[in-house]
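Structure in structure tokens, see below.
A single protein chain has been omitted; all remaining protein chains appear in their positions.
Chains here go by letter, A, B and C, matching the order in which they are written, and residues are numbered from 1 within each.
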Amino acid sequence: MIVIMKPGATGKEVSHVVDLIRDYGLKDHVIEGTDRTVVACIGDKRNVDKGAIENAPMVERIVPILAPYKMASVEVKQEKSVIEIGPARFPIGGNKVGIIAGPCAVEDRDQLLRTAEKVKEAGAIAIRGGAYKPRTSPYSFQGLGEEGLKILAEAREKTGLAVVTEVIGVEQVDVVAHYADVLQIGARNMQHYPLLEAVGKTNKPVMLKRGLSAQIDEFLLAAEYIINGGNSQVILCERGIRTFERYVRNTLCISAVAELNDKTHLPVVVDPSHGTGHAHLVAAASRAAIAAGADGLLVECHLDPEHALSDGAQSITPDALSEMMVQIKKIAEAIGRDA
Amino acid sequence: MIVIMKPGATGKEVSHVVDLIRDYGLKDHVIEGTDRTVVACIGDKRNVDKGAIENAPMVERIVPILAPYKMASVEVKQEKSVIEIGPARFPIGGNKVGIIAGPCAVEDRDQLLRTAEKVKEAGAIAIRGGAYKPRTSPYSFQGLGEEGLKILAEAREKTGLAVVTEVIGVEQVDVVAHYADVLQIGARNMQHYPLLEAVGKTNKPVMLKRGLSAQIDEFLLAAEYIINGGNSQVILCERGIRTFERYVRNTLCISAVAELNDKTHLPVVVDPSHGTGHAHLVAAASRAAIAAGADGLLVECHLDPEHALSDGAQSITPDALSEMMVQIKKIAEAIGRDA
Amino acid sequence: MIVIMKPGATGKEVSHVVDLIRDYGLKDHVIEGTDRTVVACIGDKRNVDKGAIENAPMVERIVPILAPYKMASVEVKQEKSVIEIGPARFPIGGNKVGIIAGPCAVEDRDQLLRTAEKVKEAGAIAIRGGAYKPRTSPYSFQGLGEEGLKILAEAREKTGLAVVTEVIGVEQVDVVAHYADVLQIGARNMQHYPLLEAVGKTNKPVMLKRGLSAQIDEFLLAAEYIINGGNSQVILCERGIRTFERYVRNTLCISAVAELNDKTHLPVVVDPSHGTGHAHLVAAASRAAIAAGADGLLVECHLDPEHALSDGAQSITPDALSEMMVQIKKIAEAIGRDA
Partner (left out) sequence: MIVIMKPGATGKEVSHVVDLIRDYGLKDHVIEGTDRTVVACIGDKRNVDKGAIENAPMVERIVPILAPYKMASVEVKQEKSVIEIGPARFPIGGNKVGIIAGPCAVEDRDQLLRTAEKVKEAGAIAIRGGAYKPRTSPYSFQGLGEEGLKILAEAREKTGLAVVTEVIGVEQVDVVAHYADVLQIGARNMQHYPLLEAVGKTNKPVMLKRGLSAQIDEFLLAAEYIINGGNSQVILCERGIRTFERYVRNTLCISAVAELNDKTHLPVVVDPSHGTGHAHLVAAASRAAIAAGADGLLVECHLDPEHALSDGAQSITPDALSEMMVQIKKIAEAIGRDA
């Protein structure tokens, strides 16, 4: 951490800051510049809130140096983590990119089983579908609950696909972990710490979606909560952030894929459906994600998007998925991967 | 809802949209413009996801007409709700503005009791302080838990102040409701629906903080979850949003106060501490909030901000609070209120 | 400037950075921390692009220390600048807050003269109105040009009000400076450097509006261009930034008023009209601005907003202005100022 003093700070004011730094168990190092004095603080104290030093007289600001996360970092583990999912133990984070597809919500048994077959044919390695739905409005369809989980498990049995489904509260962790292969944490829950701790105590891989306004560091700290809880099988999912743009539901951050690949060993997948919000943009966003280096895609796919109970606007049909897969495969090969 | 067709949509394509609208149980009304056809949909179906219609051929976009929330709306209840808090039954939402102050976290008994006395002297009507802390990093101080709640209750007994404290998970709702006068839902949990439903089943007032990237409609829908659960005592708290600005931790949306006063009957308070992130900006933001029409303030106040265990940078001292209160009172009077 | 090395940087890599720093004419100071090495650079070189050092191997990032602006800074001039405008030499930046009001565009002579009288009665010290209009669409009304300037000058003669009007290109600087008392630089032109340099060569006060996505430093650097050109009479105008919020045209940054008062000696006014975009929010935003410490307001006021040729949605009537002024005066007094 570096403390930057305001111009004109006196020796006494600098000494006061030095005392504070020592209070926090850090070593100080004072550097007098032409206009300003800065005090470098040496020592690793991730667990104290050093921002408080900002309150000392004539301090202008505090600059953190260390990344706030550890176990998610490439500093701790340099080789990429490979996380195996589902009955076929498909390796996410390996050379092959993995496509996860399915409806936003499990609406009924027939719909889900037919969709599972279709996405399998298209080349997907997992089926997604919500049994518990976190909906912005209390008046919207809230999911089938455990009944939906059973349908997903049946689809796995019939197709061999892995099952990825969301868990929206601590109370559901056990039941979801019983049926699912991957526990999804939704964007709205990225910083619901009791839930992160709870999935950290399971032995199932976790798909952690980036919050709508999460900084990269906060995203990795959320992963850190899960790893710290005892579960290192975390897959990160970039799904767009909220910006001033209006032609999209969210602005997909394609550079985040490259930055995450640079900062963490955890696999990174992209959700082009929430990441755009409109079916006509999904294929282009998917191609871009794979080209940028994503380890997989999480795509909303519905047999009849015009009548989907949720997220219809951003769902593509199984046919559109199949068509898109042709280019996805070629792009994966173009960068030395496989799909 | 209005469906806007692309230019060149054929009669058949418009008919297909009309069929979809009828499938959704709505009445249609087709209007042919010079360049485009639009289809107005009549009927109140807040519970269906009409966005799916966007997927129909030659549909450009869907424009919702109805506000998605109901019970939080001035359409349902025009007079302002007044919510009484604490042993003194202080009315939030009445003519008098209410100041809630205290440390980010309850750190120890002595600290909290002394702070409570100080903020009472400064004119506050409630003490705030976290016993359960949602922290971005798993390595940060996580709060004293129930021990902290007991200290808060003791402070209430000694001072008569109401107690406002955060509940971070469904599991803590009962214990927090046992000790506290107002249950705070933090910004990160604004869309944690199980928690909203759980506090909706208590009979304690709820302080609902706006999420970092929540639209006004989403904020009111979160309140709607609580009201829909059975608890209409919801106080809204504007606390800044995430933008590109860097001199602040969050950008305080002062216009949100006026817009909320226009759209909802629920009281609105402002958190100038998270809303700015820096102690030197708190007084100006507080004055602005009251001038804009806020019903109260939620201020972080610490005896020794330089050593605060959390949020030190944005905490002010009790003396600074007292000083600020002088202007707050005058501004309240300037707009015909009382502080 | 501080250069932060990645963990694991070798002595050779640090030496390479030290060499680069010396190439840039700066002194180096190497600090070895527990995890990382940082290199502090001493010396004031505002004119070189030190970001290039980021490209050296094993450099993680660069942290600037010095503010990039100088003459606009409180470090150079501590007492607040007072800028006198118009025939009455009204002092912007003094104890009295100054209200500037008028239509978005000068539409015709009669409209403007009647508006000038009305805003004068309401207590305004200047009339605003565009003669040259920068419009998002080439098909919108583009203003009356020099004819509009003549009408504004006539209004000044009749009422004694100062004239504030926008200059949209270098070509118009002379003619606008001939008629107007204050040259307004619009938000879209905040970084049009040839224009900043051109108004820097006039002797008329400049009202510089913050760009839609301008950081505070960039805003002050734009002011620095004008001051550097020879004209230190710069009034800053906060007018809202672009965020994800939709109930407003722009998000008014009330904290920016306090931060600017802390960082610069230049006067700061607020535009509550563009800052909200809707007439029903203008009064609350105006009150908040004065309470936060603004030196004045720039308000769009139209005799018949429903028929305004531009910005009708955010214009208030002269009656609404008069009504609002009552509270503005009281709030100014509440914080020890005058209106």
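Simple rule for what comes next: contacts are C-beta pairs under 8 Å (C-beta built on N, C-alpha and C of every residue); 3 or more make two chains touch, one makes a residue touch a chain.
Worth saying up front: this structure is predicted, and the values here are computed from it rather than measured.
The omitted chain makes contact with just one of the residues C:56, C:113 or C:175: C:56.
From the options B:33, B:57, B:87 or B:230, the residue with contact to the unseen chain in the full assembly is B:33. Residues of chain A in contact with the chain left out of this view: 213, 215-216, 241, 243-248, 251-259, 261-262, 275-276, 280-281, 284-285, 287-293, 327, 330-331, 333-335.
Although one chain is not drawn, its touching partners on chain B can still be listed: residues 2, 4, 7-8, 29, 31, 33-36, 38, 40, 42-44, 63, 65-66, 75, 242-244. Mapped onto chain C, contacts with the missing chain fall at residues 20, 23, 46-49, 51-56, 62, 68-69, 134-141, 168-171, 188-189, 191-195, 212-213, 218, 221, 224-225, 228, 241-242, 278-279, 305-313, 315.
In this section, only the chains that are shown with their structure count from here on.
For the pair chain A and chain C, the distance between C-alpha centroids works out to 38 Å. Note: centroid distance chain B to chain C, computed from Cα atoms, is 31 Å. Here the CA centre of chain A is 26 Å from the CA centre of chain B. Within chain C, contacts with two or more other chains are made by residues 243-244.
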